[in-house]
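Of the protein chains in this complex, all but one are displayed in their positions.
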Amino acid sequence: MGDVTMQRARAAIEAACDKAQELGAATNIAVVDAGANLKAFVRMDGAFLGSIDIAIRKARTARLFEMDTGELGKLSQPGGPLYSIEHSNGGLITFGGGVPIKTGAGEVIGAVGSSGSTVENDQMIAEAAARAANE
Amino acid sequence: MGDVTMQRARAAIEAACDKAQELGAATNIAVVDAGANLKAFVRMDGAFLGSIDIAIRKARTARLFEMDTGELGKLSQPGGPLYSIEHSNGGLITFGGGVPIKTGAGEVIGAVGSSGSTVENDQMIAEAAARAANE
Amino acid sequence: MGDVTMQRARAAIEAACDKAQELGAATNIAVVDAGANLKAFVRMDGAFLGSIDIAIRKARTARLFEMDTGELGKLSQPGGPLYSIEHSNGGLITFGGGVPIKTGAGEVIGAVGSSGSTVENDQMIAEAAARAANE
Partner (left out) sequence: MGDVTMQRARAAIEAACDKAQELGAATNIAVVDAGANLKAFVRMDGAFLGSIDIAIRKARTARLFEMDTGELGKLSQPGGPLYSIEHSNGGLITFGGGVPIKTGAGEVIGAVGSSGSTVENDQMIAEAAARAANE
């Protein structure tokens, strides 16, 4: 396959909204494609304005490094091997809430980012979306 | 009221996709709110990657100046009263395809941008979306 | 296929250098992939420093809009339908020297940009490179 279609991107956003409502959260949700370019985005009513950019950056970061943003963040702490990696690529976000979209074969074909709730909630929302993008 | 809800933003994007398919076009469609901040976005399959940014800028431009982007473009030509206004606000797009979302009372509560087809098609798609955002 | 491999990117750069030398030119040559991300780059000895960025932007522009940069430039002149499109995508270059890499089936899987000689030479160099990327 190799890329996220509009239909799959929308399914991801739908699943993210459902999960957010289940958690009582309102977030921004972004989906990027295999080339890390924006494919779909929605800001739920009441979600932080400042989280628009963060949701998009989380999705980009997860695609660019093919891992959850929170995993990258463990490596970028002071004293860690990737300290200050956030200064690259026009600005990364390295706390939780960005999750790659992988095919069954493990190929990364895009990513989802959620921002606006707690990091734990954002991570669960992004995971639900990434799963839905592949169903 | 005063702002575009997620539900209205999605209705706008749905109408834009319908119009684009009717025209045989594939475009990027962006909706911004009353504060000119991104509310929703979709890139149709096959749409230009370069038009992601243009669709968002068209929507922002239409909201920021409360007029169709093509109208602003007439004023920004060499020798015109607003020549080079494109350099402001981080970069405006001043050709057709950006349309404000107005309430019945004429209040501007957001805008839509479409990019990826001819300027004429993009304008029709954005108009269809802006109408749907208010229904 | 869907993307430019390292081997094909290098073949493109080799062909560009050969063409440049045949023309007595020294240029910067950039290759981007299907996602408009840099794949390979070389600056020939004596080529303008200012053309590093232009070669990369030409390649990106040709990928993003799936056409030769010079063709886009015809549409972006004052009074033209895409006037000032250069303000999008972080800055486009719309004069000649950027050429998409297309498969036999017409799918755009990347692009080449050359900068540092006359626009005519840069265009010929980029065309030679784009051809070589597909052989």
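For reference, chains read A, B and C in written order, and residue numbers begin at 1 within each chain.
We adopt the following convention: contacts are C-beta pairs under 8 Å (C-beta built on N, C-alpha and C of every residue); 3 or more make two chains touch, one makes a residue touch a chain.
Predicted model only: the values in this text are computed from it and were never measured.
Partners of the chain left out, restricted to shown chains and counted across the full complex, are A, C. In the complete complex, the residue from A:12, A:30, A:47 or A:64 that touches the missing chain is A:64.
Residues of chain A that touch the chain left out of the display are 35-36, 61, 63-66, 78-79, 81-85, 87-90, 92. The missing chain lies against chain C, touching residues 5-6, 9-10, 33, 35, 37-45, 49, 52.
FYI, only the chains that are shown with their structure count from here on.
To overlay chain A on chain B by their CA atoms, one rotates by 180 degrees, a value rounded to a multiple of 5. Spacing of chain B relative to chain C, judged by their CA centroids, is 29 angstrom. Centre-to-centre, using mean CA coordinates, chain A is 31 Å away from chain C. Residue positions 35-36 of chain C each touch two or more of the other chains.
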